[in-house]
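Of the protein chains in this complex, one is absent; all others appear in place.
Presenting subunit A:
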Amino acid sequence: MARLIVNGTPRDIEVDPDTPLLWVIREQIGLTGTKYGCGVAACGACTVHIDGAATRSCVLPVSAVEPDQQITTIEGLSPDSSHPVQQAWLALDVPQCGYCQAGMIMAVAGLLMQNPNPTDEDINAEITNICRCGTYNRVRAAIKLAANGGEATQRG
């Protein structure tokens, strides 16, 4: 049994304590926006926030999450896609297949909380999520758009 607070709602879940948080969120709780990509924390598709910090949930055993920690998934980032990162993603048509984008958005939202005006070097260092559609150009432009509160910058 694990107690988790996901998107503000406490949940008691019957689960093997070794189960990665990812699979609990997806298959037990049914919030499928968070994705499985590699299972070894190499691609970032499974990124969620734990107490506001971007975390790769595919290698985190559910037992490692404290009962009072706040887990936020893409579904809980905002109720209506109003989060500035989501707004920037919509404005620039960032997703293509879209599979990696929930993790990408959560990683970027986490970055901007720590560093509201990241440089290109900061972005390169911090956003290591893999996108096989190669949306990196638009991701970078959207990060800057979100950081500037919706005002477009030159690059993009």
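The definition used in the following text is that contacts are C-beta pairs under 8 Å (C-beta built on N, C-alpha and C of every residue); 3 or more make two chains touch, one makes a residue touch a chain; residues count from 1.
Going forward, contacts and distances are computed from a predicted model.
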{"item": "\"Aspartyl/glutamyl-tRNA(Asn/Gln) amidotransferase subunit B\", \"Carbon monoxide dehydrogenase\", \"Sarcosine oxidase subunit delta\" or \"Pyruvate ferredoxin/flavodoxin oxidoreductase subunit beta\" - which is the UniProt name of the missing chain", "value": "\"Carbon monoxide dehydrogenase\""}
{"item": "Touching residues (missing chain, whole complex) on subunit A", "value": "15-16, 18-20, 23, 26-28, 30-40, 42-43, 45, 73-75, 80-81, 86, 89-90, 93-102, 105, 123-125, 127-140, 155"}
